[in-house]
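Only one protein chain is missing from this complex, and each of the others stays in its spot.
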Amino acid sequence: MVVAVLPPLVLGVLFLAAWQTWIIVSDVQPYVIPRPTDILASFIDDFDLVWRASLVTGMNALVGLVLGSVFGFVVAVLTNRFRFVSEVVNPLAITIAAIPAVVIVGVLNNMYALDSQIPRRIMVTISVFFVVFVQVAKGLRQNDATQMELMRSYAATPFDTLKKVRLPNTMPFFFTGVRTAAPLALIIALVSEYFGGTQNGLGSKISGTLNSSNKALGFAYVLGGALVGLLFFAGSNLLEYLVVPWRRRARSK
Amino acid sequence: METPMTSPSQPAVVVTGLNKIFNHGQPNQVDALVDIDLEVQPGEFISLIGPSGCGKSTLLRLVADLLEPTSGAVTINGKSAHQARVDQDYGMAFQQSGLFEWRSVERNIELPLELKGWDKAKRRERAKEMLELVKLPEFAQHMPWQLSGGMQQRVAIARALASHPKLLLMDEPFGALDEMTREHMQAELLRICAAAGTTVIFVTHSIPEAVYLADRVVVMSPRPGRITEIVNVGLGRGRTELTREAGEFFARVTEVREALRGIEMADAARGIEDR
Partner (left out) sequence: MSDPVVAKRSGRGRRIAMFVLAFVLVALAWEGYKAVGPKAGGEIFGMRILASTNDRAMPHIWDMLARYSDPEIRGGTETIFVVVLRAAWYSFRCSLAAFAIGSLLGIGLAVLMARFRTFERAVMPYLVISQTVPIIVLAPLIFSLMAYQSRDLAGETWLAAVLLGIFLAFFPVAMGTLRGLRDTPAAPLELMDSYAAGWWKTLWKLRFPNAVPYLAPALRLAGAAAVVGVTVSEISLGVRFGVGRLILSYGQEATSDPPKLYTAVFGAAALGLVMAAVVLGIDRLLMRNRPPEAL
């Protein structure tokens, strides 16, 4: 335990100390880079500001994450039996993965009211959808040959085979998708705010304040974003731990 | 539906004029099995042995109706192979245990019964009985990964026997086990099958295993896959660890080995002609 925790802890403390010392020694102005202590003070003092912005962006990310995961899973299950559909969806998945897809928000914004959060949520949904879809489709294809033969020897119906073999086998893949998509959802939600619209989320606040002189507040927002990111990370891992208990040992290996 | 009468004299499995050709008519056509005839008596233990590519696993899968024959027929207790599969008249075990890692040992054994629509209490009772049969009663609640390879394979056998089938089809079930565990499992299998009077078709590539288990060893050859010889083992029932050291056992092992060597030499001769 000590061996695992000590090196990163030492590194982190050293980094923060170096940061603080550097600012004091070379007399950097606070509007360029704030001291870590000032950031913490700002985070505590203006916690309600950070909290409100985090709530907006976090909600966008969460809605998109849930919708995208559900759609990704359902569509993958449906397309598993129709080669044609997966052949159509796969190129789109490859393309979305390769291009800076978040720029689509610029287009979506025109389709909705100025104060709408829906374009951002749609964008998160799209990004999450393809990540989860690809993983679940992969899981559905990689079935244990012996288990499939066994089900056939029982003359099991396709539905029984789906329920008893394919879906349980797919769950770890699904959660790999969700775990990958969770930080992505937050990043997309943040970046979506760069394209105009209501400026009440973390992304707008960060880019606004980091360009202003109140850098400490900007960093407090960044800290808020980091904490929301960690929350998403931990949440998706916890969910997997609860839903796929038989994988616990395999993963700890 | 009317079930055919099973008289004691009716064979457990009848294979007649069975052919299996993969990729028929294509450049990569493979004659997996040619003109296979085989009759297995109730309670008999048959080993299928031969070099890889001889079609022994294919034959087993045709009996199980996991594959469709190109021509010919398989009957199991007077029923078609398909009907036998739908009725779960046979149990099957593979080289991989194929246990579901998300189900406890007990629930793995219950799987075929669940698919048959048994209620929970009955399933639980049968799983308990099966676990006692394979001598793992205290492991009902364990997860598969908590078991050794040999124990996992015993659970797979328990699962195969859960619906009390008259016929057991096994595809190298002990192939992945170490020699000591393997011999132990062989003795266990004989005990279990003798107790229930189960008919067994057992695919293996181990000569001693084939001889030790079987009443008859069916020797097969590749390209095209066919039966070249059937060796009557004649070691009787109630085989023990001492059987493995008996002169008669070695005589049968030698007989099977020579039958296989004949195939090898014929193969090599053909290889030379081809060139």
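Chains here go by letter, A and B, matching the order in which they are written, and residues are numbered from 1 within each.
We take it that a contact is a pair of C-beta atoms (placed from the backbone, for glycine too) under 8 Å apart; a residue touches a chain by one contact, two chains touch by 3 or more.
Keep in mind the model is a prediction, meaning the values are calculated, not measured.
Q: In the full complex, which bits of chain A touch the chain not displayed? Write them out.
A: Touching the chain left out of view, chain A contributes residues 3-4, 7-8, 10-12, 28, 32-33, 87-92, 94-95, 97-100, 102-104, 106-113, 116, 118, 183, 186-187, 190-191, 194-196, 202-203, 206-207, 210-211, 215, 218, 222, 225-226, 229-230, 232-233.
Heads up, the rule we're going with is that only the chains that are shown with their structure count from here on.
Q: Distance-wise, how many Å sit between the C-alpha centres of chain A and chain B, to the nearest whole number?
A: One centre to the other, that is 49 Å.
Q: Touching residues of chain B toward chain A in the complex: what are they?
A: Spelled out, the residues of chain B in touch with chain A are 61, 64, 66, 85-86, 88, 90, 92, 94-98, 100-102, 111-112, 114-115, 143, 145, 169.
Q: Contact residues on chain A for chain B in the complex?
A: Residues in contact with chain B: 144-147, 149-150, 152-156, 160, 164-165, 168, 171, 244-246, 249-250.
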